[in-house]
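Just passing along the structure, written as structure tokens.
Missing here is one protein chain; the remaining ones are kept as they sit in the complex.
Showing chain A:
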């Protein structure tokens, strides 16, 4: 923590409590839970007249204020400023970033959709507008609903498809996280992390705030271990030991009893099938993680920082392997190879993303090898190797050089070659995808490129 801050008198300012939660706002609840997991004593204050503010929640002590719009959110800012950091030893773990990408991209998107569109804002009205006069509430509600749809890329023509995509991804993410979590107390070992805070917030909001007719809620409740995970953490960290006012989470959906909600006695045959299912789910989980990372690269805000983190994680994960998964190519190899080829060969040399990618030599070598083996004929040596393209690269901040007329003509030729190569890479990615994935059921590996 910074030197001259008052170490007592921490205050977290959030939107008002509702639905049995200390704060019902899905942006504020993660910060609240994070501080509770960190067991940092703080006071809670409320602002119920600013539903469209991106500053809330904010954490203050003395003159220090950590707003939510800075540095990727209050939690990241508190970590960065050294106030409280639950992830200090977890960030280097290969799973950390992929889990984070999964939760912050697919689940957050699903929650935003369900809050503003899927449930027609029924819950949002109580969370954000109950303390504002009707006229102001109405106008702000329409404004925020419109902004949510814009952020989610929903228009009239694609609303149904987008809805299906969002729910499918959420379902896959729940499946993957359920597999990852098992019956553990926390996502990582036995210590809480910021991802527990965010994920717990998601579960609590989905179960307690969204109406019972919510599709997302129904999908979440299919995973009993996630509900139990949330229930345990809620009892331990969010509620006083003597308090028993809020009912247990799993009793909320009194009408539900879906697969996986309760353990059942199994026969030997079923256990074998369970094992097979588990293996498939494990593959699904790993694939979902990496796909989420790739999507994270192209979609999420804080783009360059997150892209850099993603490259770092993928570089660590890949090492000097030939493929991402063992020795067999996967759709993720196709998508990732396509990303690398496009970034290096199509984006200009001044591109920040390109520069960041080129810092990871093993990723370039990985792409080079696959390109030579799958995309080019063995006798052809017309296209130079990837790592020689940017003759001044392999360090940060390579600058463009002035060109002569002759070089410009060569640039045109190179551009045409690159364009052809890119189209070929895309076609080949599709072919590889179809051929490699032909033996796996479409239900398990039905990913769509987010772009």
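Methods note: contacts are C-beta pairs under 8 Å (C-beta built on N, C-alpha and C of every residue); 3 or more make two chains touch, one makes a residue touch a chain; residues count from 1.
Criterion: contacts and distances are computed from a predicted model.
J.: UniProt name of the unshown chain, from "Histidine-containing phosphotransfer protein", "Phospholipid-transporting ATPase", "Glycosylphosphatidylinositol anchor attachment 1 protein" or "Bacterial surface antigen (D15) domain-containing protein"?
T.: "Bacterial surface antigen (D15) domain-containing protein"
J.: Out of A:64, A:125, A:237 or A:325, point to the residue that touches the absent chain in the complete complex.
T.: Of the candidates A:64, A:125, A:237 or A:325, A:64 is in touch with the missing chain.
J.: For the chain left off this view, which of A:41, A:133, A:182 or A:319 is in contact with it?
T.: Here the residue in touch with the unshown chain is A:133.
J.: Who touches the missing chain here, A:55, A:163, A:312 or A:359?
T.: Of the listed residues, the one touching the omitted chain is A:55.
J.: Need a quick check: the contact residues on chain A for the chain that isn't drawn.
T.: Those residues of chain A that touch the unshown chain are 2, 5, 13, 45, 47-51, 53, 55, 58, 60, 62-65, 67, 69, 131-136, 140.
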